[in-house]
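Shown here: the complex without one of its protein chains, the others still in place.
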Amino acid sequence: MAEPLLALDRVTKSFGALRVTDEVSLDISKGELHALIGPNGAGKTSLINQLSGSFASDSGRIVFDGEDVTDLPMHARARRGLVRSFQVTSILPRFTALENVALAAQSRFGSSARFFGNAARESRLNEGAMEALAELGLAERAHRFAGTLSHGEKRRLELAIALALQPKLLLLDEPMAGAGASESEALVGTLSALKGGCTILLVEHDMQAVFALADRISVLVNGGVIATGTPDEVRSDAQVRSAYLGEAG
Amino acid sequence: MRGIAVPMDSTSPTATEPSRALVPVLLFAALALAPLLGAFGAERYVLALLTRCAIFAIAALGLDLALGCGGLVSFGHAAFIGIGGYAAGILTANGIDDGILLLFVALAASGLFALATGAISLKTRGVHFIMITLAFGQMAYFVANSLKAYGGDDGLTLANRASFFGHDLLADNRAFYYLSLAMLLAVYLFARAVLRSRFGRVLRGAKENETRMAAIGFNPYPFRLTAYVISGMMAGVAGFLLAEQSEFVSPAFMTWQRSGDLIIMVMLGGMASLDGAILGAVFVVLTEELLSGFTEHWRVIFGPFLVLVVLFARGGLLGILTGRRHG
Partner (left out) sequence: MSTALLAVQTLNGLQLGVILFLIAAGLTLVFGVMDFINLAHGVQYMLGAYFAVTAYGLTQSFPLALALAIGASLLVGLILEAAIFRHLYGRDHLDQVLATFGIILFLNEAARMTFGANALSLSMPDALSGSLRLMPGLLYPVYRLVVIGAGIGVGVLLYVLVNHTRVGMLVRAGASNAPMVSALGVDIGRLFMIVFGVGAMLAGFAGALVAPIFAVEPNMGDNLLILAFVVIVIGGIGSVRGAFVASLLVGLVDTLGRSFASDVLRGVLSSSAANQAGPALASTLIYVLMAAVLFFKPAGLFPARA
C-alpha cells in the first residue's frame, strides 16, 4: 500500500484530568474520503484541532505528506496543504465574500509582502476566488459583506475559502452543522463532486451523508479509535454497534 | 478586541460612498487654504498652529495604521515622536543639519526602536500588549531624561533648523507648513496604498479574525511587526518635524500622557479610518489651543468631553459628520 497522506501515531491530548484524545493512531490514504464519527464528546473536534494545529498534542506524532508536522503551528500546516474548516463558522465578517476567498488565493500564491496595488482589484486573485464561490453557488453574493450572509451561505463560504486553498487534505468539521435539509443535500452533492480530487477527513453527525460519501469510516469513542473500515465493515462491527449505535439510539 | 472598528470602507468595493470619498479631498483642501487665515493678522501664530496640526496628524496616521487597522493598541507611540525629535536634535547639536540626512536618521532610529520593541511586544496579546508598549515608551522617556550631554530632563535646543540642499528652506514658516502638509499628504497616500495592498489586507484580516487567517496559512506576526515598524517610523517623521518646528526637543515629547493624546486623536476621529485620524489630530490640537486660550484649566472641560464621546458618540467625529453610527 502506498504511503498514507496523513499518519497519526498515538496522538494524545489532555485538558487537566480529561483525556480528550487517547493514543489515536490513524492512516488516511491519498484520494479517499475518510469519515470520522462518534458520539458527542468523543474527541472528534479535538482531534481536528490537533491535526490542524489549533492546539498542540501532548504526545504522539503527526506525519503529513511525508513530513513530521507535530510541532508546526496552524498557519504552517495550512501552507503545506493541510486545511481545515470550522464547526462554528469562522469568517471575516467585515470583508466581502469575494475578499474572504481571495485572501485564501493570496495565501496560496504566497506573496503578501506587497505594499502597493489594490489587492481587491487583482484579477489573478479574484478569478480563482470567483470560481470557488461559483462552485458553491455563492457567485451572486460575492460583493456582499460576509457578515450579512445567511447561516447556510456562511457555511458554504467557509467551504469555498478552504477550497480556494486547493488543499491536499481537507479537514471538514461538521460542514452540515445547522444547515437545513436542502442545504445539506446540496453540500453532499458538492462533497461527492470533490471526492477523488482532494483527500477529505470528514467529521459529521449526519449518518446518511457519511455512509453515502465515505470510502472509509473511523469510529472514535472516548478519545480512542475503536474501529476503522469501509462503511459496510463499520456497520457490521459488533463493538461499534454496542458502543456507538447503541448510544445514538 | 471587541466592538468599535469601522469597516475599511475605502478598500471595499461595495461600500465606497461618495460622501466618504470627498472627506479627504475637503480635508486637504482646507488645510492647504488655511494659511490664508493669516491674512487677518497673526500669520506667524496661525502657521505655527497649523503646522502642529499637520505634524500631529502624521503621528496619528502612524498610530492609526497600527491601532485602527492592525488592532495593535500601542500606548507608547510618543516614544517614536521623541526618538525622531532627538535624532534631529542630537545631530544638529553635533553640527549636522542636512534635512535629508536628519530625516533619514530619524526614520532609521524610530524604525529600529519599533523593530526591537515590536518584536518583543507582539509576542503578547490584548491588555498585555498595551502595558508592554507603555513600558517601552517609559523606558525611552527615562533614557532621554538621563541624556545629560543633550540636556537631560531640560531638553535640548536646536541651534538652527535643518537645511535642504544647502538652502535654509525651513526658516520660512510658510514653507515649513507646506513641507509638513506635503509630508502629511505623502504619509496619507502611502498609508492608503498599504491598506488596500495585499499586505494591508492580511493585516486587516488578522485584526478581524486571527484564527481564520492562520487557518488559511497566514502567520500574523510578521505582518503586524512590519505594520508596527511603519507606524513607528511615521511617528518618527512627526517627531523630526516637531523638533525642527519648535527648534527644541525634550523628554516631554515622549511622556505616556502624550501617547494617550495620540490614542485620543485616533479614536476621536473614528478608528481605522485614515481620514478620521487626520481629523482627530486637527480637532485635538485646535481644541486644546482654543480652550487654553479661554482658560488655563482647559482640561477640566476636555476631560469630561472625552468621557461623553466614549459614552455617547461611538463612531468618533467621522461617525458624527457622516451620520453613521455603529457599535
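Each chain gets a letter, A and B, in the order it is written, and its residues are counted from 1.
Operating definition for what follows: contacts are C-beta pairs under 8 Å (C-beta built on N, C-alpha and C of every residue); 3 or more make two chains touch, one makes a residue touch a chain.
This is a predicted model, so every value here is computed, not measured.
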Output for the hidden chain's shown neighbours is B
Which residue, B:66, B:81, B:103 or B:130, contacts the hidden chain when the whole complex is considered?
B:130
With the full complex in mind, choose from B:145, B:219 or B:287 the residue touching the hidden chain.
B:145
So which bits of chain B touch the chain we can't see?
1-4, 67, 73, 75, 120, 123-128, 130-132, 134-136, 138-139, 142-143, 145-149, 256-257, 260, 263-264, 267, 271, 297-300, 302-307, 309-311, 314
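Quick note on the criterion: only the chains that are shown with their structure count from here on.
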Which of the residues in chain B end up touching chain A in this complex?
5, 7-8, 11-15, 193-194, 196-202, 204-205, 208-209, 211-219, 223, 226
Touching residues of chain A toward chain B in the complex: what are they?
52-54, 73-76, 78-79, 83-84, 86, 90-96, 99, 103-104, 106-108, 111-122, 143-145, 161, 165
